[in-house]
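Just one protein chain is left out here, and the rest sit where they should.
And now, chain A:
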């Protein structure tokens, strides 16, 4: 599946499907491939940050910079694996794992007070002051049984978000 051809073989599709644990149908993968080629304007085999930002709906999203870091340099197979967290067929665990990765900026498996604060800052911008954010976060953490110095690992996230209703699904349009 080179970056030169814009045709997917059956073998390529199956490989991609395998890689994303079969959460996307073959038709959806073909659709995603067309979308990938559409976004990858210079046909380099991956979508650059700039190419992602040319989608205004993505550029105005508060978490776009964080996601760009995760999307940087992904080839098509990895791109589909990234999006697999948003398929209706994915497990709740996979979705929580994705959210954990968004928080865990330095990918060390631990989410600290500062990590959460950073995401909060991305989401709230100038609408809350830094003190307000820290106050709210500290209070909420305490009430949940953690402290300012705790670092949360994936299993903590699973416990916290485990029985909530995570609506994180995206429909892949089939041309």
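Just so we're on the same page, a residue touches a chain if its C-beta (ideal position, glycine included) is under 8 Å from a C-beta of that chain, and two chains touch if they have at least 3 such contacts; residues count from 1.
One rule holds for everything that comes next: contacts and distances are computed from a predicted model.
The listed choices are "Glycerol-3-phosphate acyltransferase 3", "Chromosome transmission fidelity protein 8", "Aminotransferase class V domain-containing protein" or "Proteasome subunit beta"; the UniProt protein name belonging to the chain that is not shown reads "Glycerol-3-phosphate acyltransferase 3". Residues 32, 35, 38-39, 52-53, 55-64, 67, 71, 83, 85-86, 95, 98-99, 102-103, 116, 119-120, 123-128, 132, 136-137, 140-141, 143-144, 146, 157, 160-161, 164, 166-173 are the ones on chain A that touch the missing chain.
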